[in-house]
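The complex appears here without one of its protein chains, the remainder shown in place.
Showing chain A:
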Amino acid sequence: MGNLMKTEWYKLRKDRSFWVLTLFLIAFAVLYPLDQMRLFEGVSNLPSGNDFYRGYVLSINDQIVRLFPAILAGFFIASEYSMGTMKNIASSGNSRIRIYFAKLTVFSIGSIIILLILPILMTGASAIYSGFNIMPEWTFFFQTIGLITLYAAAFASIMALFSVIFTDSGKAIAFLLLFFGLIGSLLEFLSAKVSFLEPIITHSIFMSHESILTIDQIGHWNGDDVLTFIVVPILTFLVFGILGSFIFRKKEIK
């Protein structure tokens, strides 16, 4: 497993899509707060730390950046099939399950890195620009960082599964963007129509990820909160990981 992890990590470091996404987000994280502060200059007071973090950093991250790992999935996972390199990996004398989990683990790490750039760098940049006037509360900040990490891994396991099914980067990216772009609305519609599905859908990562923005409003976490925000993402990662590894194990590689 160690060799496989090292190999995947090396490939992630050499993956151009990963670097393009990372550098784009770093540039955005550094430049966007500057632009926003210019807009507020002389018009009104700067928003509070939590409002800025919630209204800009987290909402952009949740609405747009959440989809970026789909691009990485296409190039980092599905393209291994179209380039034929998966043949070398699969015939290398490693079990398919180990191969899949090494790939999934490193892809999840890549997704987490992508999804943490704005919360960390944009927050840092805006804090510096404002003379540390718009800092979010530390508890809120670390809660969101932890949850973004968990959710990024959970979404990554779903993306990895579909990438293995599609085995073509273009098809995988198109499907994943469409799927993750529409699944929320579809599930909302479904939960309104089929009442017994409503609790399952509400607790799914597709619906609960939006609540990360307001996670500080939960004063004292009860069992249901822990289940929704901690247990469900972990379970999602494991279930889709096991399902993906099963599909990959049975798959004939062309």
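Quick note on the criterion: a contact is a pair of C-beta atoms (placed from the backbone, for glycine too) under 8 Å apart; a residue touches a chain by one contact, two chains touch by 3 or more; residues count from 1.
Going forward, contacts and distances are computed from a predicted model.
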Omitted chain (choose from "ABC-2 type transport system ATP-binding protein", "Acyl dehydratase", "PspC domain-containing protein" or "ABC transporter domain-containing protein") - UniProt protein name: "ABC-2 type transport system ATP-binding protein"
Hidden-chain contact residue, picked from the options A:Gln63, A:Asn88 or A:Asn133: A:Asn88
Of A:Tyr10, A:Phe189 or A:Trp221, the residue in touch with the unshown chain: A:Tyr10
Chain A, residues in touch with the chain not shown (by the definition above): 2-4, 6-7, 10-11, 14, 16, 83-95, 252-254
